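Heads up, the thing below is written out as structure tokens.
Heads up, one of the protein chains got dropped from this complex, but the rest are sitting where they should.
By letter and in written order, the chains are A and B; residue numbering begins at 1 in each of them.
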Amino acid sequence: MVRIGAFLVGLFFAGWLLVSFLVGAYAYVTEPPAKTVEHEFHLAPKHVSFSFDGPFGKYDQQQLQRGFQVFKEVCSACHSLKFVAFRDLAALGYNEAEVKAIAKQWAIKTPDVDPATGEASTRDPVPADHFPKPFANNVAAAAANNNAIPPDLSLMTKARHHGPAYVYSLLTGFQQQPAELLKEFPDAKTPEGLHYNPYFANLNLAMAPPLTADGQVTYGDGTKPTVDQMAQDVSAFLAWTAEPKLENRHRAGLATVVFLLIATALAYMSYQNIWADKKKAVA
Amino acid sequence: MSFPWAEHYTPKHPVMQWVDEKLPLPRLVYNAIGAGYPVPRNLNYFWNFGVLAGLALVIQIVTGVIMAMHYGANDLVAFSTVEQTMRDVNAGWLMRYAHANGASFFFIVVYLHIFRGLYFGSYKAPREMVWLLGLVIFLLMMATAFMGYVLPWGQMSYWGAKVITGLFGAIPVVGEPIQTWLLGGFAPGNASLNRFFSLHFLLPFVIAGVIILHIWALHIPGSSNPTGVEVKGPQDTVPFHPYYTAKDGFGVGVFLILFAIMLFFAPNYLGHPDNYIEANPLSTPAHIVPEWYFWPFYAILRAFTVDFFFVPAKLLGVLAMFASILLLFFLPWLDTSPVRSGSYRPTFRKFFWILILDVLVLGYCGGAPAEEPYVMISQVFAGYYFAHFLIILPLIARFEKPLPLPNSITDAVLAKYAKADGEPAAVPAE
Partner (left out) sequence: MASVEHSDGQGLSGGEGVRRRDFINIAAVSFAGVGAVAVVLPLIDQMNPSADVLALASTEVDLSAIQPGQAIKTTFRSQPLFVRQLTPKEIAEADKVDPSTLRDPQTLEERTVDGKKQWLITMGVCTHLGCVPLGAGEGENRGEFGGYFCPCHGSSYDTAARIRKGPAPKNLEVPKFSFTSDTAILVG
């Protein structure tokens, strides 16, 4: 009885899937799905290597400081960094006084309440504060940015496939819309106010190219601030903001794996040892 | 429960004697996973995965209880408390990554455990209850994993919750009220998050309880073995301890090495980047996909694209997805072959490997975007999945001519070493 029921149920599901397949295949052959402009022109991120790649990777503090400078002078006007606190900057090699100064001089102030009147006010950030947001809320952010909300950057490199390479590619990927694209997809012309970028999922990005000219920031360590260099540095910085514990993780991982390899080898020998007398014995 | 020749627990230390008299817990452990449990001497490495699954549950409960110490089950703060755990809590990143990857490893181990059972016929009499309880554990795990994935309140959490509870909406008439009831609202929100957190905390302990039943049921007939031939006498068994504790110790080591590599060097490999974006009810991710361990079932769900008369395709997909798991409950009565182990069933074995391939392809399609050709491929492979269990297995059982079975476990072991003679360092008792 169970088997007859099962047979019928199986026949139904398998049969109807076959019907569905045939319907789908017929449609696929008669009306092949139209190619989309994203499918044709979207590009995978460029290959770029960072000091923190691989199991032994570490952050390059100098690079993180440069990247932080790019973030401060370029990105922070529109993008928040809400999960990062000023105190975290100690990991970039700044000492306590420097962190304090960076917080105090930060262009955006921390919202506060006036202790006398109870009204909303602002104060200078302190190291314990997270980076204040440039806009009070999403509505304000959208209103100031042509209806597009600049996303928070704290986790950006973990929120995209190939994060650091993606950020780097996006920053250096702004270009004219290719002529072939317009020829093949005449309706896909980049709308007014958007910017063509083949590394962006739908190809048209609300953000204007933020890094436009070499020398846009002036590095204190003498590195030449080319657009490429700035893009790499800020990508590295954002990799750090997304994964500040990467170095601890790599260190702990190495120790753990080495320890486990030895322990497992011992466990294997012990296992062989215990079984030695049982290998071929009849009882 | 056990065989007459099982060793008896005789506490030597007076303290243990005293405890054993008042509460025979040491005796229970001794008879369950100690020297008092005789186990076939020929178990291979596929028999390690039960212990590893237990270990994975322990890892999940320990790291999970810790995560709960730092988590705020409120839609306004859930995402940031998880981030704060990663950044500010001492070793918080370790706990979080261990918990997230621990879930994946739990499923890897359990899937291997299930496929071990499928190949070696462990579901057959007299071990049907072990199999059924195992499936209950599997269902509880799926529920727990789904609710746990909602808790970080990222984009995939939110939209996953919406899609999966939306499945209930496919049920005619009562579907929508059920969906609203599950969520405590019209869309995932604070109420959903809180109940999922509560249940996500509770269910692992229910799982632990069912595991005890699972092991209890196993100890009635004793463990199966790769030949599928039942134990005939003391020469066929060894005490669980130290023989299999030693072997499991090695298995645990290998498991932990793989787990550590994933956890420390590729902790986000199995996750989806979209879950690092805070939940946003106004913007849907480009491709909503569940965690990898649900992909085969997700592929089956999406394979139904054509309405069956008055039954909408969506409902068919939901029914098929649940059926794909529930049919396993009937397996002991679908496969009636008297031969247990796939090693002695040439036809069964071929189809078994086709099933493995089938599930892998379904998994791949389930993780791919819902577009052609993936949907067509899923349709073919989902069709095979149902045909395999519901049509092919019963037929094989009827027509297959099995290979000759060894007389006993010991015979099989001796035959194996006779063949391998000349290599004194042969692997023990595989």
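Simple rule for what comes next: contacts are C-beta pairs under 8 Å (C-beta built on N, C-alpha and C of every residue); 3 or more make two chains touch, one makes a residue touch a chain.
Note that the coordinates shown come from a computational prediction; the quantities given were computed from them, not determined experimentally.
Participant: Looking at the full complex, which residue from B:A6, B:V51 or B:L331 touches the chain that isn't shown here?
Facilitator: With B:A6, B:V51 or B:L331 as choices, the missing chain is touched by B:V51.
Participant: Using the definition of touch stated at the top, determine which of B:G249, B:G271 or B:G383 touches the missing chain.
Facilitator: Of all options in B:G249, B:G271 or B:G383, contact with the hidden chain holds for B:G249.
Participant: Who touches the missing chain here, B:A78, B:M95, B:L140 or B:L218?
Facilitator: Checking the options B:A78, B:M95, B:L140 or B:L218, the one contacting the hidden chain is B:M95.
Participant: Of the residues in chain B, which ones touch the absent chain?
Facilitator: 34-35, 51, 54-55, 58-59, 62-63, 66, 69-70, 84, 87-92, 94-95, 98, 241-242, 245-246, 248-249, 252-253, 255-256
Participant: Touching the absent chain: which residues on chain A qualify?
Facilitator: Residues in contact with the chain left out: 85, 87, 127-128, 259-260, 262-263, 266-267, 269-270, 273-274.
Simple rule for what comes next: only the chains that are shown with their structure count from here on.
Participant: Touching chain A in the complex: which residues of chain B?
Facilitator: My answer: residues 41, 80, 83-84, 86-87, 93-94, 97, 234-235, 238, 242-243, 246-247, 249-250, 252-254, 256-257, 260-261, 263-265, 267-268, 273-274, 276-278, 286, 303-306, 308, 313, 316, 320, 323, 327, 330, 333-334, 336, 371-373, 375-376, 379-380, 382-384, 386-387, 389-391, 394, 410, 414, 417, 426, 428-429.
Participant: For the complex, give me every residue of chain A touching chain B.
Facilitator: So the residues of chain A touching chain B come out as 2-3, 6-7, 9-11, 13-21, 23-25, 28, 33, 55, 82-83, 88, 151-152, 154-155, 158-161, 163, 201, 242, 244-245, 248-250, 252-254, 256-257, 260-261, 263-264, 267-268, 270-276, 278-280, 282-283.
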